[in-house]
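Only a single protein chain was left out; the remaining protein chains are all shown in position.
Chain naming follows the written order as A, B and C, and within any one chain the residues start at number 1.
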Amino acid sequence: MIRATVWNEFAHERENAVVGGIYPDGIHATIAAALAQDEGIEAATATLDQPEHGLSQARLDDTDVLLWWGHKLHGAVDDAVVERVVGRVHQGMGLIVLHSGHFSKPFIRLMGAPCSLRWREAGERERLWAINRAHPIVQGVGPAIELENSEMYGEPFLVPEPMETLFISWYEGGEVFRSGLTYQRGAGRIFFFSPGHETYPIYHQPAIQTVLRNAVRWACNPGPAWVDVGDAPNVPYDKAPERLTPKGGSLHGAGEEGYR
Amino acid sequence: MIRATVWNEFAHERENAVVGGIYPDGIHATIAAALAQDEGIEAATATLDQPEHGLSQARLDDTDVLLWWGHKLHGAVDDAVVERVVGRVHQGMGLIVLHSGHFSKPFIRLMGAPCSLRWREAGERERLWAINRAHPIVQGVGPAIELENSEMYGEPFLVPEPMETLFISWYEGGEVFRSGLTYQRGAGRIFFFSPGHETYPIYHQPAIQTVLRNAVRWACNPGPAWVDVGDAPNVPYDKAPERLTPKGGSLHGAGEEGYR
Amino acid sequence: MIRATVWNEFAHERENAVVGGIYPDGIHATIAAALAQDEGIEAATATLDQPEHGLSQARLDDTDVLLWWGHKLHGAVDDAVVERVVGRVHQGMGLIVLHSGHFSKPFIRLMGAPCSLRWREAGERERLWAINRAHPIVQGVGPAIELENSEMYGEPFLVPEPMETLFISWYEGGEVFRSGLTYQRGAGRIFFFSPGHETYPIYHQPAIQTVLRNAVRWACNPGPAWVDVGDAPNVPYDKAPERLTPKGGSLHGAGEEGYR
Partner (left out) sequence: MIRATVWNEFAHERENAVVGGIYPDGIHATIAAALAQDEGIEAATATLDQPEHGLSQARLDDTDVLLWWGHKLHGAVDDAVVERVVGRVHQGMGLIVLHSGHFSKPFIRLMGAPCSLRWREAGERERLWAINRAHPIVQGVGPAIELENSEMYGEPFLVPEPMETLFISWYEGGEVFRSGLTYQRGAGRIFFFSPGHETYPIYHQPAIQTVLRNAVRWACNPGPAWVDVGDAPNVPYDKAPERLTPKGGSLHGAGEEGYR
């Protein structure tokens, strides 16, 4: 059973009537319900207003794949929680970053890039073309996904060249966007998926839900967490794979820890 | 003229007699002198103990390529300076990260990965094999660079899959390491180059100096800085490349800024 | 059930007493037996001397993952069979290229690169370091695989930058080699794995067998074959996703096929 946690800042749904009408229980509830349609996925939720934003170390340790939706409150996310999320991705937790999460703290930390883009909220048509149709994330959605109303996200999108480009979007207003990208950071897999503006019922659309379920399965690392992934252990000369006689000047005494 | 700035924490040279003997004026001075042998490069230096670590905004704005050497004082580097360096890389400044800089704050921020590795200080032999012999950074050094004494850096090295793998090292003690890797982040090019342990005269070696000069030329972006690389501008519907009639619900009023 | 086919030129085992002693039934038989230890894998074999080298279209259509071992008879492989193999990889068949298969016709065709390397047959020690320990192919083999006797394969290895670098080898004689690399071509996944010189019992080693089983599972594309992956269909203007009025000069009549 894959343990997914859907995180949401859960603000617009409570403040904006349009958004509240589409997602009365919050975007996280809609996405979690969509994931749970896959019998192999167990979907929980967490929100910004909970203690530690619902992302305690214990909770993250019990999460195989985290989905992240945030927009207007990126700055309110505690840096300690961000480092915890980043650390768990490095250890092997999958991460699916949704829509405006392009500017979320965890995504920026994991990309090391500006993550900026161009945008327009005009309800225009978006068509996501499947680029790598053979990829597990793209199964079951046909050659393209069409969204009758979408927020435009336009290139240049300032992210590192991805491991795989899975979707590229066409917009009615004349722009394009790399709307599905994969990355690996440490032992963790990351999928960025751009659709999801909160004033349109995008996460209710079956093809979008299919992609999310596929992505959770793809991002899940079935192995044990690589708990010491960030350590830089010393390998003493007498434990070297090949016989070695130390020579030259030395900075560290025997058995001393490295700097960091 | 390419404006290079060599940054050094400049600690070991003043505290440790072995290191001080090899680099009496500091590692930065040796590297800057090596770079200046290329008439197209103008090399300045900056150190941790200077105001703003010698890396004021004005100084960084006047730097085409920054070289970074740090080891035991990574934690002493001010976070504001780190963000400034990262921002300038995104705008187009080249960055060359040397040796123990794998754990420096700017490198970790730009990689988004643990950047961890294994290490051993036994003065063993290292041989850097050129992988992509056609690359500009690898010109003039032959099939391999041999270091009679080196610190071992061993895989796994927890960095993102690079744009190009330029060098892989063999160690006497039995390990291997990807010792030359390139990345692009925003408009900036990054080169990580692992040799350079301070107790051996590595930066005095001609082939290593050749690589550094090559790398400065490669990392230099001759165009103007992309000053607004991190902005996410709104493209109003009436400025869209194609004629567009707004539809659907809306979150933002006309002309409103996006969240971040 | 994953259907694997192990292909072998099956020459050295019949001509050379050393090789015949290690692999009395051929390398393919040893590898097939190793794969069959996974209950989810059904392993068949095919050899050069069979009609169509044992790789008829029907046989390839029934193969999910093909493993390829060849050395001295690359030139004897029929070009029509090579194109058939390449075509099936593009449609989604996985391909695992072993050892001297770096110079096989299918690998060269799929890489588009020289695929050259340096080599030495001195029975020296090889140590394959796991680079991306989180990868499914690397599970269960620990931080490194040690081969007491191996043929040296040395860098530069003239292949395209891979999707993922999974193993890098250290050799007693002083060289390094990227010994495990992944690629995607069309709908097919490719894994190159360098150990396997025929005068040493490498495919009898448990860790090597583990990697092969892992690789078969990783390379298997569970979806249907993308049979028309090579087609370039015309999309007539009246079938365009958006309403379109043809304009400008035209080369092709309505409904005409494209050139190729």
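By definition in this document, a residue touches a chain if its C-beta (ideal position, glycine included) is under 8 Å from a C-beta of that chain, and two chains touch if they have at least 3 such contacts.
Since we're looking at a predicted model, the values are computed, not measured.
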Practice task
List the residues of chain C that touch the chain left out of this view.
Solution key: 12, 16, 18-19, 71-75, 86, 90, 100, 103, 109-114, 116-124, 149, 152, 154, 158, 160-161, 163, 172-175, 183-186, 197-200, 229-237, 240-242, 244-252, 258-260
Problem - Touching residues (missing chain, whole complex) on chain B - result: 92, 127, 132-134, 139, 144, 146, 163-164, 170, 172, 184, 186-188, 221, 223, 226, 241-242
Problem - Contact footprint on chain A, counting only the chain that is left out - result: 127, 129-133, 143, 154-157, 161, 163-165, 168-171, 174-176, 178
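To be clear about the criterion, only the chains that are shown with their structure count from here on.
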Completion exercise
In terms of CA centroids, furthest away from chain C sits chain B
Practice task
Calculate how many whole Å lie between the centre of chain B and the centre of chain C, each centre taken as the average of the chain's C-alpha atoms.
Solution key: 36
Fill in the blank from the handout: Cα centre of chain A to Cα centre of chain B, whole Å, reads 26
Completion exercise
Rounded to the nearest Å, the gap between Cα centres of chain A and chain C is 31
Completion exercise
Listed in rising order, chain C residues that touch 2 or more other chains are 127, 132-133, 163-164, 170
